[in-house]
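Working notes, beginning with the structure itself.
The complex is shown incomplete by one protein chain, all other protein chains being positioned as in the whole.
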């Protein structure tokens, strides 16, 4: 540490204890194990309708046309692992399904973020997973089912092993 | 020096030689020995008239009233050496008469600097030296006479002898 | 413009109608001391924004500090407008005391200042000859950052010894989040509230952000509102879909935090031409792993290399100025620089990087040696490199 704390008090006493209300208001993250997922649920067909209304303008009718980030894999998922990075979509590049809930909930729609209900986010998640051939059309997403979804790209991710020195990685 | 010049060329070749025109245009400074004083001259009474027209607004009718820097010593010059710094005027604080020419020429009038002719500056210098009891009312200032003027404050000035360490000076 | 004081008023009265309309500045009284300084209207400095980022004009800068208003920008939901009186930071999760800190609380803790670079890990472009340093790698900037060490706050809330990661969350429209190994938080992460002497600028995270020395800019979460201590990473979108890179063999590298050593010659550089004769090559070098120990220069397209002079003080994880005096005889050549850091890492060529990553040249952490072609007519052009 950059600080010599020998002469420091146990506590400086600045700031205040957080109440559970303080925490609950902000604690919106979703972990891969599903921790943080709210009550609620959504289906592929519900998601399809919401997508058309609130997302298609920016991500394309089927999620491949843009103008912004493509969300749906054009090729079949198996072939994607040959050249990861070519087309970085949910189907071939996203390692965890929970990330989809977390991200849509916190950041989308880009221009009106934070405006979706849990049911809407579950539905959009179900729709996008289905559009990427990950779940079938009857899938229902909720706090129990979402963390169970296996993502094709999961196995591709490896931790960083660079550590300086003469080797280029 | 902060630079190791061992590997440097004799000359980098940037810039150009200055012509005498380049130098003459800018070389306006006046040294205590009179070097730099131009051709021309001026009298106390000529200076008085120019002062009233171009300087009195800022330095006061007699050079003591302001609103800006007083130019004329109120007390007699002899007493000023008792407490230099109390009243810092030409009469009790300026060590060289050439400075007066140099400064008026380069910086005054404050709002239209560089607008005076050599004769005007010689005249203003004569007038202000007289107003400070340094030359008499018949004095004529020119490149020969001005460097000869003895200023009462000259003897008060000593070089800096601070040099760090424990002594406070 | 004269100030509205008695001084100003007398001046105004004294300014006659025949005020000299000369271009000689010695003949015209200028504006008196002001409240806030200005930039010369002759200096047009611009970050050249794209939709997603704006870049520091490295070729137009001197020394090693970046003027705060020219600091690069990369954000995922625009720049939020935050009232510092309402600002709060929540720290919770695996802690003894979950706590909320107002800005004034953060400023009361023991503070630290440090000059460091920030760099976006997506800091590379190289597709054509007409590219300036700003366009090639302008997503890096340097500031003196001031704040409280995150370890000081960890100590205050009592972090659980079993914790291993923390989540940092911004209060921008993307509520941008990253998972960070707790160790980095204990080691040297700063919760910064000031930049180059003043409050952090809105574009850089006002009123408070993380600064993780040497780590990719995206981890240095801006407008930070929440830190959750945990025993696992959260696998946020930024650390999965983004800020990961293909490294060959079908593998994707994740949590690639540290910015490897890099350098660029910023003079001569496109778009500024040079003349025959003595030229001082100038540039900056930096490494996320420590100090720069050497910058090597080649003026003959990589056939031989010589050490540049480093501008001291050479600081840890900081842009370091270098210079090299060269006499250009007018023949076409290529000049380039490569940085060496205290771990012995030598800035690689594009081919070395591509080879090490199974042919991948896109993505993040791309820090190849940059070559400038000097044409006989003095034009300076970037050399886009073939992969293999």
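Letters A, B and C mark the chains in the order given here, with residues in each chain numbered from 1 onward.
The rule is short, and it goes like this: contacts are C-beta pairs under 8 Å (C-beta built on N, C-alpha and C of every residue); 3 or more make two chains touch, one makes a residue touch a chain.
Please read all numbers here as calculations on a predicted model, not as lab measurements.
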| item | value |
| --- | --- |
| Where the missing chain makes contact, among the chains that are shown | A, B, C |
| Candidates A:34, A:113 or A:164 - the one touching the absent chain | A:113 |
| Of C:144, C:160 or C:187, the residue in touch with the unshown chain | C:144 |
| Given C:28, C:125 or C:351, the one touching the chain that is not displayed | C:28 |
| Positions on chain C contacted by the hidden chain, ascending | 3, 5, 7-8, 23, 25-40, 42-43, 45-54, 60-71, 73-75, 77-86, 108-113, 144-146, 171-173, 175, 193-194, 196-199, 201-204, 206-207, 223, 278-280, 282, 311, 313, 315, 321, 323, 325 |
| Those residues of chain B which, in the complete complex, touch the missing chain | 1-3, 5, 8, 11-12, 14-18, 22-23, 26-33, 81-85, 88, 90, 93-96, 98-99, 102-103, 106-107, 110, 113-114, 153, 156-160, 162-166, 168-169 |
| Chain not shown, touching residues in chain A | 4, 7-9, 12-14, 57-58, 67-68, 106, 109-115 |
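Going forward, only the chains that are shown with their structure count from here on.
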| item | value |
| --- | --- |
| Chain-level touch network, classified as line, ring, star, complete or other | line |
| Averaged-CA centre spacing for the pair chain C and chain B, given as whole angstrom | 50 |
| Chain centre separation (chain A, chain C; CA means) in Å | 28 |
| Multi-chain contact residues (two or more partners), chain A | none |
